[in-house]
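First, the structure itself, so that you have it in front of you.
The complex appears here minus one protein chain, its other protein chains still in place.
Coming up: subunit A.
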Amino acid sequence: MYYLLNKLFYHPTHHNTYAVKMEGTDTGGNTYLIRPNYHHKFKAAVVKECIHDILREQLSGVQYDPDEVGVLSRSLADCIKDKLKDVGFDRYKLVVQVVIGEQRGEGVKMAARCFWDADTDSYAQDIFMNFVLCGGCFRQLFLLRTKEDGKILQ
């Protein structure tokens, strides 16, 4: 938004003013970024790949067991969240949801809607299905941008 404003006010005769504004960090101008740069934006493809690897690694050959599934789903969610913290989406909040269902021929439908900032926030999802044994698993990961953060505190 900051850059857009600059563009609106940009005029050839005010070239000098424009240049000063761009370098205004030491004049006490706005240094707090409320939007990520292109490089720091959430990349859905990278995250989907991450999720896919973890799912394949932890769920291959696993059967649905009602006693174990609680622990399994929680550990999967934590595992994915920790892996993504390392990938390094700076200043993003993460929500990871894992749903594990048993395949018995029943019908299942899952829907999601989000009320967020479409420019910065996004989601990635992956589905793992175990055909040999009984068990199917869907997971979704949402990433949101946090607006208050430690950039000021540094």
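In the analysis below, a residue touches a chain if its C-beta (ideal position, glycine included) is under 8 Å from a C-beta of that chain, and two chains touch if they have at least 3 such contacts; residues count from 1.
By our rule, contacts and distances are computed from a predicted model.
Q: What name does the UniProt record list for the absent chain among "Auxin-responsive protein", "A-type voltage-gated potassium channel KCND1", "Dynein light chain Tctex-type 1" or "6-phosphofructo-2-kinase domain-containing protein"?
A: "Dynein light chain Tctex-type 1"
Q: So which of A:Val46, A:Met110 or A:Met129 would be touching the chain we can't see?
A: Reading the full complex, the residue touching the unseen chain is A:Met110.
Q: Considering the complete complex, identify which of A:Val46, A:Val95 or A:Met129 is in touch with the unshown chain.
A: A:Val95
Q: Which parts of subunit A are in contact with the chain that was left out?
A: On the subunit A side, contact with the omitted chain comes from 25-26, 28, 31-32, 64, 66, 69-70, 72-74, 76-78, 80-81, 84-85, 93-117, 121, 140, 142, 144, 146-148, 151-152, 154.
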